[in-house]
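Yeah, one chain of the complex is gone here, protein chain that is, but the others are all in their spots.
For chain A:
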Amino acid sequence: MDVVELSRFQFASTSIFHFFFVSLTVGLAFLIAVMETIAYVRSDRREVYGKMTNFFGHLFLINFAVGVVTGIVQEFQFGMNWSEYSDFVGNIFGVPLALEVLMAFFLESTFIGLWWFGKDRLRPWMRLASIWLVAVGTQISAFWIVLANAWMHHPVGYEVVDGQARLTDFAAVVFNYKAWLYFAHVQGSAWVVAAFFVLGISAYHLLRRQDTDVYSRSLHIGLVFAAIGTVFSVVSGHTEAQVAREDQPMKFAAMEAQWDTSESPAPWSLFAVIDQEKRENPFSIELPYVGSILAYNSLEGRYEGINQIEEQFDAEYGEGDYTPPVAWVYWSFRIMVAIGSLLLATAFLGLFLWWRRRRGLESTRWYLKALVLFIPLPWIANFTGWIVTEMGRQPFMVYGELTVTEGVSPNSAGEVLAGLIGLWAVYLALIGLDVYLLTVTARAGIHRRPEAQLVAAPAPDYEGTGFQEYEKRN
């Protein structure tokens, strides 16, 4: 592999590992803030909600640190591996990145400490404000980084002078419609990750009839978030696919593995064997009309095929290979859509069970078992979603302006490979540890006897709510 391939692989692995932790952090921060708010407002139920916040807060903290440290790699690698890219876009791309740090990272990392360690020092309303600042910080952070990413897909508000992109209109960058669409999608899916995390763990303990007073309530909170999150992801995802047809037609065609322009009404391929070398699908199962519905919300309409777009790109950007890895994009898209639909149905089924009769939800054991099994699904949907969006824009780094090959640093391949090996070793260890500790802690649940804790410390005093600790001390 040459330095470009290695750097691409390095960037992709860092982003995917980073996002593994961060998607949970972004969603869970919000859920915990809501739990703590209920604990604050409903003083009659303070103990139950206090336990809930401490328990999920503990899980949050295990995951949070890894999100922070992998984020440093995420930021440094623009300079380390993509210095030519940094030269080209620095005028524009650096601004949202700097805004992310100044508006969000400091907020999160300072107030998470205040929230967790300050239980006996801060007034209850200050603690509540701290967790809300953390929650808001994670969303701001997601917004700016997604905005930066969206600019690479749909560059706006700039002109190219002497081989550098120069910012002409920052408002256009901030109000880039694609940024808001991506943000809605990323945000929705982060809520889905966190909601199904809370749902699965709550279901696990409800199945064992442990602390049902706490876990049936967290199940309800999780369901509300799951419903909002899935609807948000599905609606924004559908819109995203449609705008991709307009401004990234190659990505859309690859999502559908459509080599030649479709007929109207366009069918939708459910299963295809893809041969990228011959540029054809030897086998495909197609559903009539669905392609047009997906692309236009209409029963008619055609869209362009990869071969036709390739010709246009050759004319526009010069001869070259502009076809992304079609099978990857095609299959990732299908996995993501399938999981998304399944999760949407699950969330609404849960709401239905909850509404049908009291205790109906908590006693439907097959549903609870499914929730435990579904914990990893949102992550898989996330990964495949990122594969669609990032592989689908190959070979461009900044769409229509800069290819990946042009953006790479003048490093030696050996140097990058050595770094890659080191990073992978640490990433694998971290992800293993994170999953292990989350599992152990989640299964241990809210324990009463300290000696039963496998988990020693920052294991919170699950019985205390924080509010009482402040009163005890002051």
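The rule is simple: a contact is a pair of C-beta atoms (placed from the backbone, for glycine too) under 8 Å apart; a residue touches a chain by one contact, two chains touch by 3 or more; residues count from 1.
The rule we apply is simple: contacts and distances are computed from a predicted model.
Taken from the listed names "Cytochrome d ubiquinol oxidase subunit II", "MaoC family dehydratase N-terminal domain-containing protein", "Carbohydrate ABC transporter permease" or "PEP-utilizing protein mobile subunit", the protein name that UniProt assigns to the chain not shown is "Cytochrome d ubiquinol oxidase subunit II".
When the full complex is taken into account, the listed residue touching the unshown chain is A:F105, out of A:Y40, A:F105 or A:F374. When the omitted chain is restored, the residue from A:L351, A:V426 or A:I446 that touches it is A:V426.
Only one of the listed residues, A:V48, A:I62 or A:A179, touches the absent chain: A:I62.
Across the interface with the omitted chain, chain A contributes residues 61-62, 64-66, 68-73, 75-76, 78-87, 89-95, 97-103, 105-107, 109-114, 116-122, 166-168, 170, 409-412, 415-416, 418-419, 422-423, 426, 430, 433, 437, 440-441, 453-461.
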